[in-house]
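What follows is a single structure, and I will ask about it in a moment.
One protein chain is absent from this view; the other protein chains keep their places.
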Amino acid sequence: MSQEILAVYPGSFDPLTNGHLDIITRSSKLFCKIIVAVTTNYNKKHTFSLDERLRLLRESTKDLNNIEILSFSGLLAKYLEQIKSFVVIRGLRALSDFEYEFQMALMNRNLNKKIETIFLIPDQSYTFLSSTMVKEIAMLGGDVSCFVPKCVEEELKNKYQKK
Amino acid sequence: MSQEILAVYPGSFDPLTNGHLDIITRSSKLFCKIIVAVTTNYNKKHTFSLDERLRLLRESTKDLNNIEILSFSGLLAKYLEQIKSFVVIRGLRALSDFEYEFQMALMNRNLNKKIETIFLIPDQSYTFLSSTMVKEIAMLGGDVSCFVPKCVEEELKNKYQKK
Amino acid sequence: MSQEILAVYPGSFDPLTNGHLDIITRSSKLFCKIIVAVTTNYNKKHTFSLDERLRLLRESTKDLNNIEILSFSGLLAKYLEQIKSFVVIRGLRALSDFEYEFQMALMNRNLNKKIETIFLIPDQSYTFLSSTMVKEIAMLGGDVSCFVPKCVEEELKNKYQKK
Amino acid sequence: MSQEILAVYPGSFDPLTNGHLDIITRSSKLFCKIIVAVTTNYNKKHTFSLDERLRLLRESTKDLNNIEILSFSGLLAKYLEQIKSFVVIRGLRALSDFEYEFQMALMNRNLNKKIETIFLIPDQSYTFLSSTMVKEIAMLGGDVSCFVPKCVEEELKNKYQKK
Amino acid sequence: MSQEILAVYPGSFDPLTNGHLDIITRSSKLFCKIIVAVTTNYNKKHTFSLDERLRLLRESTKDLNNIEILSFSGLLAKYLEQIKSFVVIRGLRALSDFEYEFQMALMNRNLNKKIETIFLIPDQSYTFLSSTMVKEIAMLGGDVSCFVPKCVEEELKNKYQKK
Partner (left out) sequence: MSQEILAVYPGSFDPLTNGHLDIITRSSKLFCKIIVAVTTNYNKKHTFSLDERLRLLRESTKDLNNIEILSFSGLLAKYLEQIKSFVVIRGLRALSDFEYEFQMALMNRNLNKKIETIFLIPDQSYTFLSSTMVKEIAMLGGDVSCFVPKCVEEELKNKYQKK
């Protein structure tokens, strides 16, 4: 029972933060294999291209050997069926997260009742972290070295230094 | 990796509701073995005795073969060390749950940083259910048949009919 | 169609505050008749006796002619059936109210699906008011004249002056 | 007193969901007449044109005989004065709703103190539903048949299939 | 100790409301000198130009003699270092404010651990007020005279009357 569970951690990771990385590491200890599934679609404009986001994730998780970084488009519920996974992992930080995540989990269960969403709490020092905030600070020339992996920090510098 | 995870679902289960049962069932599909750990201690006065709570849980979960019903006293973090488990399962319902659960999860991680708390969302029809409400309704002579397992319903009748 | 709706505003009113009175007045403009239903039961110890609570409510609402003050025991859902009402009125103040009220409304609908709970927002100056706070202030000798009707203020003085 | 109350249920209904329809049905049992008032204005870009939104609402409520579907532009408080209504109906789902709705209700009361906002809770199965989520799912090719009326489902297919 | 504290109240003030003014007045009684620091940057499009926002703030605070109105660009944490202030003042209204403000305060402390954020609660009558709502009402021709200072009201009329 449950020994061979493949879990999916979906997100836009625009860009990856230490909070995401913390959730990935925790997940890797709970399940056999974790697919970090990077969203490609929506009208949502991303700061980092899909290729950049995949590359930064791969570089930052290279020491974890049961993690795979993939992209997906379309409905998460359909993607899960395709790869035969029914476990979704999400990090919970604050109140606003809670509500949105709760809604998404119920909606996904509604689309396919086998889908189970599992919530993990990141390290307390990351409860205030979000990709949006990291980008704002980087854009204004602030130091983000303790919020993101080294490779993300450099990419952020490349993106915003030129301006 | 993670194939043999033993997870613990702690609570007072005073009494067991369909919401608890729903979380137990979901957990049983995610991990190798689940220990439902019934709290015995605190000054907290329980409506159902420890024996009653254990019996009702055992009766209601007898068809799930990777569930064990046990009691524990003292600190949860210590109990987890004793039984060599580091995964705690909790159900999340509403806002107030969220805050209390968040605090407990961080506190437990603080006492032993290997402890990971995993949150599951019960079926939407149970988001309003609590043991306290069930007892209030039963005490006032209301029908609780859709909120608790059959055996709990009967025990509630025994408890409150006499009054 | 809905012209003859009898609505029920249940509560313990221990004691009546200006916030409760505000909700009663607003309700009286929305429905044909309002029954303010004072709870008599539970293990809950009240500061004011049922008779006192009824008397203070009657005195404070004597100028509203479609309000009746009654007491009830047992389950609200059953009481509603007895008096053939299916509309419950509740005031919403803050976040904690919201959650509890939401749960109660869903539970009542579950017990009888015809029951509709209607939420009203009291005047903004009463969003911080609760019976408990009023009693604490009165007990410590504070002035509560702007939080409760005159007759309640006097009764509070009688209760706490002697001590 | 209150027998002839005209209540207004305002919204953008972009598009109508089963959650909206549930609130409309509940409202129709509480008040003499309900005007579903569709907003036309703001800079907000709508997915469905005003005509489409009106038509889908009319088609979906044709069996309720005290419902009228109208559009309005400008301030809700002014519109209410024009049609001599002072009762606004709103559905409450989750925490974020609560806060926004609370603010709107207080603001409207501030603009005209006779305006009373009444909150109803939709069926529990719709607490996770929003027009935005429905559109996202439809856009990604997911099945929305249990979230919206038949006619809305078809319109959504027309809108997103072509892309 | 602390006698000479310079505190900063940052914001976009697009436009100034009575709620902001209330916080400014309260702050002026707590600290030696208050700098109201108007943000100039971000991609965020403002309704009022920086010059307009500064002028309206200066006009509305001219009777308070320990208030200075300045603009700043870049990271708040850096600006604070430049002007040798480590106290940030923020108003707290509702739940959503709370979360965002909490995150910002922790982030700023993270960027410079000397930064202390102090939260004040505006007058209860302003708990529903936001610049966004004021602009929406003004745009739709509503009366905003009790939500903003006189000079802001006039500017809003100028902006929206022409349309």
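In this document, chain identifiers A, B, C, D and E correspond to the written order of the chains, with residue numbering beginning at 1 in each.
Methods note: a contact is a pair of C-beta atoms (placed from the backbone, for glycine too) under 8 Å apart; a residue touches a chain by one contact, two chains touch by 3 or more.
Everything numeric in this text was worked out from a predicted model, so none of it was measured.
Enquirer: For the unseen chain, which displayed partners does it touch in the full complex?
Expert: Counted over the whole complex, the chain not pictured touches A, B, C, E.
Enquirer: Touching the absent chain in the whole complex: find that residue among C:Leu6, C:Leu64 or C:Ala94.
Expert: C:Ala94
Enquirer: Among E:Leu92, E:Met133 or E:Cys151, single out the residue that touches the unshown chain.
Expert: Of the listed residues, the one touching the omitted chain is E:Leu92.
Enquirer: Among B:Leu6, B:Cys32, B:Leu50 or B:Ala77, which one is in touch with the chain left out?
Expert: B:Ala77
Enquirer: In the whole complex, what residues of subunit E lie against the chain that is missing from view?
Expert: Those residues of subunit E that touch the unshown chain are 1-5, 26, 28-32, 66, 87, 92, 95, 98, 102, 105-106, 109, 116-121, 124.
Enquirer: If the hidden chain were put back, which residues of subunit C would touch it?
Expert: Spelled out for subunit C, the touching residues are 94-96, 127-128, 130, 133, 136-137, 140-143, 146.
Enquirer: Residue-wise, where is subunit A in contact with the chain that is not depicted?
Expert: 95, 124-125, 127-128
Just so it is clear, only the chains that are shown with their structure count from here on.
Enquirer: Measuring between Cα centroids, which chain is at the maximum distance from subunit C?
Expert: A
Enquirer: Among the chains here, which has the CA centroid at the largest distance from subunit B's centroid?
Expert: E
Enquirer: The A-E interface: which of B-C, B-D or C-D repeats it, judged by over half of the contact pairs being the same residue numbers?
Expert: Duplicate interface of A-E: B-C.
Enquirer: Find the geometric centre of each of subunit A and subunit B from their Cα atoms only, then give the gap between the two centres in Å, rounded to an integer.
Expert: 30
Enquirer: Give, as an integer number of Å, the spacing between the C-alpha centres of subunit E and subunit B.
Expert: 47
Enquirer: Measuring from the mean C-alpha position of subunit C to the mean C-alpha position of subunit E, what distance in angstrom results?
Expert: Centre separation, subunit C to subunit E: 39 Å.
Enquirer: Among the residues of subunit D, which ones contact at least 2 other chains?
Expert: In subunit D, residues 95-96, 102, 106, 124, 127-128 touch at least two other chains, as defined above.
Enquirer: Applying that definition of touch, give me each pair of chains that meets it.
Expert: A-B, A-D, A-E, B-C, B-D, C-D, C-E, D-E
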